[in-house]
Structure formats: structure tokens, C-alpha cells
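Here's a slice of the assembly, chains where they normally sit.
Chain lettering (A, B and C) follows the sequence in which the chains are written, and residue indices restart at 1 in each chain.
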Amino acid sequence: MASDAPSRLHIQGLTKRFPGVVALGEMSLRVRPGEVHALLGENGAGKSTLMRILSGVLRPDEGTIAVDGEELTLRSPLAARRAGIAMIHQELQQVPELTVAQNMFLGRALRRGGLFVDRARQEALAAEALAPLDSAIRPDAPIRSLRVAQRQIVEIARALLDNARIIAMDEPTSSLTPSEFERLAAVIAGLAARGVSIIYVSHKMDEVFRTCSRATIMRDGRFIADLDLAGTTEGAVVAQMVGRELAVAEHRSSVQAETVLSVRGLSAGTKVVDASFDLRRGEVLGIAGLIGSGRTELLRLIAGADRRSGGTVAVNGRPLVRAGTRAAIAAGIGLVPEERKRDGIVPQRSMVANVALPSMPRFAPRGIVRGRRLRAEAGRLLAEVNLRPMQIDRPIRLFSGGNQQKGIIARWIAAGTQILLFDEPTRGIDIGAKAEIYGLIERLAAEGKSVIVVSSELPELLRLSDRVLVMRQGRIAAELPREALSEQAIVAHAVPQSVRAA
Amino acid sequence: QELKPLNPDTETDRIDWSQLATKLGPMPKPAAGTRVGAVSKTLTNEYWRLLGEGYQSLGKKLGVKVAYQAAQNEGDQVGQLSIAETMIAQGVNVLLVSPQTNANLEPILGEAKQAGIPVVNVNDAVIPLAPHYVGNVQRDNGVRVARWFIANRPSGGKLAVIEGQAGVFAATQRTAGFKATIAAEGGKLKVVASVPGNWDRQLSYDAATTLLQQHPDLVGFYCNNDTMALGVVEAVKNANLLGKVAVFGTDGITDAHASIRAGELTGTVDSFPVLTGEVAMEAALRILAKEPVPRVVATPQALITKDNIERYKGKGADLRAVLEEDVRSGK
Amino acid sequence: MLTLTDKAAPAPGATTRLRVPLRDFGTLLGLVLIVLVFAVAAPGFLTERNLLNILQQSSINACVALGMTLVIVSGGIDLSVGPVAALSAVLSASLMVAGVPPVLAVMAGLALGAACGAVNGALICFGGLQPFIVTLGTLSTYRALALIATDGNPIFGVPQSFRALVNGNVGGLPMAVVVVLVVALLAGLILRKTPFGEYLLAVGGNEEAAHIAGVPIALTKIGAYMLSGLLAALAAMILVGRLGAAEPILGNLWELDAIAAAAIGGASLMGGKGSILGTLLGAVILGAMRNGLTLMNVQAFYQLLATGLIILFAMLIDRFARGRA
């Protein structure tokens, strides 16, 4: 390691404690000018905590941060920005009622006549920053009218506005498609060429190897290694991250003959049109499609979360007559939603309470909750999904995203769900936990449960699915059996005709 | 000519209600289609409903149409002003108002004058430049109860006041009258507590319970209205002190009379709301007929206790006659 | 199989046991401070009789505030408690006066309270309106109905048997206090030990997530408002028994006292958080304050001043005892 090269950012001995957890313990990190530096670690390793300290949102308990040799005390987000540090937060930090441009310039509005916001100039600059990423996003559209992926792109573009020396990106691509990632990668390369340092946090190893030159690996809040990525392999990095080799598992099929779910003509306006398919016991059915192709909506319809405008859903031959999630849950359907924070968790409640929520009647046979039984059972399931830290009474909001996801899965296992609907099950989840979740999904299938997995990650679909449906513009455009599965085949069906013709 | 700020107690241009017919002659017949607008404080207190009954009963007898309105609650000053203004805009012939405060209906004097509508201030708060006032003297309420204690509790003792809403004209005046009279006596009677009851039965009950426990030897309560007094009576009953502690209210609502008859409430300063309403209506119509009605028409009030209630409120009692007799006998 | 080991059943209880008192510690501290101040300043404050008196005087607000707490936990607010109480009081009293046995009359009143709450809840859930504005609307509507039903007059003549029961004692404690303690126990049980309580917390914490998890959102909310209406009606019954009259204007400004008690007790008006014990303590703080100020014969204006300042101080003490998070 060329330790004599000047450091753009030098973090030493950084420690941050939360009640009951040491999120960072004497962490160190060193990034050179113009370097794209990956920060890798499992869920809960402390990456976001480090980034939040770097962006002035959190204050460290101990340790120093130096930028270009100058030691800084970052008292506020504003101070960090003044020090040339821009940040893309893992949780989208936007105000729904404001426009794209207003959000991008929030806290640093351009003024006209010293008093008024210069909307025109803000929008022009916003458009300029958005152009290389997604020129379809209009700077005057309110944020709430955008899809998650677009919002994430806005978040990235906002960081580009600052002309920062350091741009820290905390899982910037968690909702993006491969093609969107490509554009981002080009932007990052351009920034690095201009001498901007990038810190890149991601659980997607292919992206990391594609964009970054070095990587710092952390585990349990501690520094583990600082590697030159050119001289190493994905397997080696992952091994350092999780502290052991990850066995590469092959697809396992447990499909049985019996049909448990039949969907016929299911529709919701133009979002989902006339969807029909069957799901068999023990089957893992993948659903592919581009963003906005209606996959999320399809799952929500099956789970009873939205009203259908037509069609039927039948479980074990019995159609669901009553609308709503309760009827679906009673029939054995459970949804693991895409946006965990919005649709998944009750943040202030404990992990146990979140796990037990749909199963309350079962845990309260005589109207009074049997707390001991509930805790024992939920605790067992949470141990089973390998919750970390194993503190089931902590409010769920204090867990990392991957562990929240495990909680939601445990929730449906506890509810005795027969048909699990996973919407982007490994979004923002580390590679180790991802393997665990794959293992969980396969074990569920092996136990005779049926699973639908919506995913934008084709390798994930290829790894898990016994069969894949491809959605396009709200319709099921194709059904690909395992034998016919390939990335090319899926893409070919997912892309609308109009685009293919062009 | 310029009016001086009105003080109904000291104004010399005054007449007693019983003298109206004597001095001004018989009631003139109002023109057909005469419309009277009346705005009172709030209808949630029976006192104001009874006042309205007085307006309506005389109105009906004389064939005039009466629109009787009130604000939503006793604090709604701007709302009451809006109601009065709307009535002026609507073009009533004469306006009777019982203002929430001394100030809140002041603007209508000018507006009504412009529209040629006479305004009569009926009871309670006093608009300083009001050209006409019909009503009793709020301060006198407290004075009368104080005099009863001075006369009937010669051995002295502790007294407590339960006040109405803080800052409201009637409450302030009544309390002040009571306290000043007791203090002026300088004798063995002493006001040991004066606490807010906010015109609220429940609050007054709680306050009285606390006071009775603190001063078990209390000899009496003066309450700024009957609702509060009836709450206090329950507290006294609950403390098994009925008969030992005298409780007085103010207003003379039906429930107070019932309680006096039942031997629970000791007394109330009755200002005869129905009669007051009739008198006010009569005065208003006389003013409308351009008769020289003095600026202040004093309406009666009397301290009613078990001893004299049948005289005023008994079956077949002719209230007007009784009160006229009171005037003659100088009560 | 996923039903594997038992190894990880974690030490249960340890943290929860500790959290319960901690959560209400700030409120308790506030109460203790206020009691200390009055003990010094108001002779007669710290007598057994007066303390019982305070409990009794706090009981009505506590009863209303318990219902309010459940609504607040579910992420709502109920401004209509006073008029709901008035309607129920008027109904029960009329029935009793008409000769209906008190038990039935009371049940009718309680049912009416719950029904009023159900209307609130239904407007909020099915009309998709904000709780504040719905209950602001029904605040006027219910009050108007009570006034119209009675022509504005109080209803007297509540049977002595009923009054004796309400004003009686049970084991040295006033009946009202006993009733409220029982209600508090039940409310605590509901909130912490039943699915419905869990649903309340979930709906107040994250409605969308609760929906996906199969929580019956509308039923839960309507249930909360029904309980609030029911408890307002129960408070009205206590008051009718105490005053011997049912007034259509009864319950004026009860909502503010109840919200204050719940907030002092640690409920968050953003929903998802609230404590039954805290609310009880909050109600007693307000009751003790009023009692102490009366004992000290503080002039009305200064009582108002003290009321405002004590609410602010109670909140600040609570805030700092609990840590700013």
C-alpha cells in the first residue's frame, strides 16, 4: 500500500456507541484523491453509521476525521457540506410535497433579489445534474409523483450539485436497474477523473468490482482490511466480510404437483392487466420485469393490500371473496414488501411485536396475549433466521435493514403462511444475509410452502426460481420454465415492443 | 348632544320599570310589521332563555316579530358582534343587545345610528355610550347576599365566593359587591376564599368540596350564578353540612327555585329574567315610538329565600304586583 | 425444519420489566415535585382526607383521559369527549327520571357514548378525514344535540339509590376512584396484553405496515374512538351521581384536560406511544394542582397562570427525566 500518497480523507479511531450496541469501534478509513473506495461489510457492520458521522448527522464518541490533512469537527450536516463532503443517504431523505429541484436545493436555495427562490435557475441546474442519470425526470415534478428509483436518482443528482471533494454514497443503487447503474458508473468514473473521492457502499459485489479501485472491509464496527480490488477476487472479499467462506449453493427444486394458488384475470386499472397464473406447492415462482411493469402492484393485489378491479385469486381452489389483507392472510398469503420502512415495520415497536403482529389472535387464544409463549416462539424463529444482534425487545427501527427483513420473514413463518410473496427480498441486504435468505426461501419451499419472488436482480431470479413470469406494461408477457431461463430470455420479454423495434 | 359614559348605578336620567306606564302613559301600538332584533350572550344558560321568553311573550301580545339570537358561548365576542351587525344589515326596527363585555358591541352603536335603528342595552355588561340601558345593577347582586349574611349571621364566620369566568363583567361586579359589603361591615364575617368556578357546576363542586374540607366551619358560599350554586349545594350535602352552610346563587333560574323550595339552596338573587325581558321590550317599543324614555330603566331584583319564595313564585302569585308593592315599600 | 432449536429463546422480561417504571419516571417525578411544593405552601394539603379528595377530584378527568390515551396511541385525537359525556348523561338521567332502573339507564348511556365514538371513528376511517377536524365537527354537533334534546335545561331528579352508589366508598376509597382504577387496569390490560392493544400501537406507529400485516385498521380505530366515547360516558355517570343533575353543557373543555393528562403522562400526539400509568399520574398532577391552588386561595388570574406554568413544567421535567430522544 502506498502509504505516502496524500489522503483525501483520513478517519482514525472512530467510535460510536448506541445504547446496548457499539456501532463503530476504533474504525479507521483512508481514501485518496480521485479514488473510488468501496466500504464493505455485512448488515449492521456500521457502514451507515460511519457515513452519517461523516455527513455531520451523528457525532462520534471518539476519533478523528481529517480531510486533505485538516482535522475537522463536523457539528452539523451543513458543516460537513461546507467541508466539501456530499452524501447520498441510504434512506431517501426527501420532502414529498416539494419538487425535484426544490429538494435538490433544499437548504442551499439559489436566490433572486436576495429574497426569493430562483426557481428557474434551480430547475435548469437540476436538469443539468439529472441529465447524465435520467433525463426523463422533470425538475418541477413533486417528489411524491416519482417512483422510488427516480427518487434515488434525484438523491444522487443532488450530491453531484455540491462540487464536493468527497462524495459518500450509501447504497445508491438499491432500487436501480442494471442500466441505471451503468449510467451512474460512468458519472462516478468522470468524477474520479476530476479528482473527486468517492466512498461507495454497496452489497452488490459486481457493482463494487466494476466501479471501485480499493475497498475497506469492516465487521462489527471494526476495521478488518484495506484492499486493492484489482489484486483480489469476489470470493476473497466476501470471506473477509463475513469471516468465513460462503458456499456457492445451486438451485434446489421442491416443486410438488398440487396447485395452491390460482390467479385468474387479475386487474387493477392499467397497473396490472389480466394476470393469470398458477402456483404450486413447494414452488418458487420468479417474477421479472422492468421498473414500473406492475410487479409490486401484482403482489399487493394478491396480498389484498390494494383493491382489484377485476379477476379472482383462489387458494387451494377456494376463491378469496372478501377483499383486504386479513382475508388473504387467513388464506395463508403473506407479503414481504419492497419498501420496508414504509410498508413493513412498525418502527417504535419491538422486534417481537413486529414478528407477532399478524399472529396476535393465535397468541391470544382467550383474548389475552400469552406473552411467554409468544416471546419463546418469536425468539426461536428469530434465532432461526439469524437475527443480529439477538435482542428481540429492541425497537425494530434500531436494527439494520437486513435484520429488519429477517424479522418480516419470521413474521410470516410465525403466522403459518403457506404462500409467501417476496418483493425485492434482498434489496439492501448483505451478501451473507442474502445467502441466508436464499437458504430460507428454499427451506420454506422444501417444507411445502410456496413462494413468489419479485426481483430486479436477474441472477437472484436465476438462482431461486423454478419458473419465471415476465411482466411488461402490467401484463404477464411470458412464462419461462427453469430450462428456458437465461438473462437474455428475460430481458427479451421484459422490454416493450416499441423499444425493441427502435 | 354628546352622551357621557354610562354608569347604570349612578345615572340620574333613570326610571323604575314600574313607573313606565305611569310616567309615559299606556303602551303605544307598534306599527304593523315591526321587527325587533335581540342578541343575548348565550342560550346555554337558562337565564338568557328566560329573558328571550320575556321578549317573545310581549312581542307576541303586541304582534311584533322578534328575532332572538345568541352567541355560541359566553366568550364569543366577535361572533356576537357579527350577529348584531347582520341584524342591523337585515334591517330590524330596533335592536336589543346583552353584550358579552363592555366593549365587544361598541361598533354597532355607530352602525345602528347610521341605519336609524335604536339600540337598547339589556343587562349585564354596559356599552359605555349606550343610549339606553334596561337592567339591574350587577354589583347589587353581591351586595344583597352580603346583607343577608350580615343580618342573619350576627355571630359572624367564614365565607367563600365561587367566581364566574375570570374577567367576565358580571362575575367581577358581583364578587366585588359581595366582598366590599362584607369588608365594609368590618365585623365578624370574613371572606376566607374566593376561587374560580368558571360558571361550571363540576368545577364549583370540586372547589367547594376542597374548601369545606379546609374550613369545616364555613358558614356560607356566595356563587356568581345559580348553576355553580347548585353544584356547591351538592358538595355541601355530600359533606353533611346542609343547613349549617348557607349557599346563595344569582339569576333566579327554575332549578334554583326548586332547590330553594326543597330546602337545599338557601337563596338566590333573582333578577326576574322574564319580567326583565318584557320590560326591555316595552322600553324598546316606546323608544321606537319616539317616547322620551329615560336613559336607564331599572329592572327589579330580589333576594329570594325559602321564607319569601311563595310570595314571588308561588302559584297564582302576581309577580308584577308583588314587585310593585316592593317598590312602594322601598325594598 | 424451521421449528428447530430452542437455544435462542432470549432472557425475556429483563428489559421490559425495567422499562415500565422508567417510562413513567418523569411523570412521577413531576407529581412528586408538585406534591412537595404544595405540602409546604398549602397547609392541609398533605392530609389523608385531602389526598383522597384529590384522587376523587381527578377521577373524572382520569377516566376521560384513559380513553383519550387509547385514541392518541392509535394516532388520533378525540376533541368530542365533553359533548359525548353530556349526551350520555342526559340520556341516562332522563331514563332514570322516567323510572327506568338505574342499571339499564346507565347501560343505555354508556352505549350511547360508544355509539358517538363509533360515528367519530367511522367518519375518520370511511370518510378519510383527519381526526382533529372530525372531532372538532362532532364537538359542536353532539353539544348541539344535547342542548336541543333538553332545551338547554339540566335534568334533575336522579334517584337517590344511584347517587348513593356513586358517592359511596369501597374499602376506604371513594367509589369513583375504585371505578377509575378498575378501568385503568382494564385499559392497561387491553393496551399491553390483547391483540387489540397491539393493533392500536401498530396503527398509531405505522398504519400502512399495520395494514399489510393484516391489522384491521378501520375496526381498530373505530374501537379506539368507541372506548373513548364509552369512558367519557362513564365519567359522565360518575359526575351525574355526584352532582345529582345531568346538564347539556356538562363536560365543557374536558378534552383539553384529558389531552393534557395524557400528554403529561408521556403519550405522543403523533401516535404509537402512550402509557396508562402515565396518564393516571398526569390526571393526578392536574387534580393536585387545582386542589392545591384552591387550598392556597390563589386568585383566579394567578390560578390560570399557575395552571399554564405547571403544565409546561411538568412536560419539561418529564422530558429531561426521560432524556431527549
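By definition in this document, a contact is a pair of C-beta atoms (placed from the backbone, for glycine too) under 8 Å apart; a residue touches a chain by one contact, two chains touch by 3 or more.
Not measured: the values here are computed from a predicted model.
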Q. One each is shown, so how many of each labelled chain does the full complex really have?
A. A x1, B x1, C x2
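Criterion: only the chains that are shown with their structure count from here on.
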Q. Drawing the touching chains as a network, do you get a line, a ring, a star, a complete graph or other?
A. line
(Q) Quick check on this structure: which chain has its C-alpha centroid closest to the centroid of all protein C-alpha atoms? (A) C
Q) Between subunit B and subunit C, what is the separation of their C-alpha centroids in Å? A) 37
**Q.** Chain centre separation in whole Å, for subunit C relative to subunit A (CA means)
**A.** 42
Q: With chain centres taken as the means of their Cα atoms, state the distance from subunit A to subunit B in Å.
A: 72
Q. Which part of subunit C faces subunit B closely enough to touch in the complex?
A. 44, 49-50, 53, 56-57, 60, 147, 151-154, 156, 167, 239, 242-245, 247-250, 252, 290-291, 294-295, 297-301, 303-304
Q.
Show me the residue ranges of subunit C that touch subunit A in the complex, using the header's touch definition.
A. 1-10, 12, 15-16, 189, 193-195, 198-199, 201-202, 205-206, 208-216, 272-273
(Q) Looking at the complex, which residues from subunit B come into contact with subunit C? (A) 43-46, 49, 163, 166-167, 192-196, 200-202, 205-207, 209-211, 213-214, 227, 230-231, 234, 238, 254-255, 258
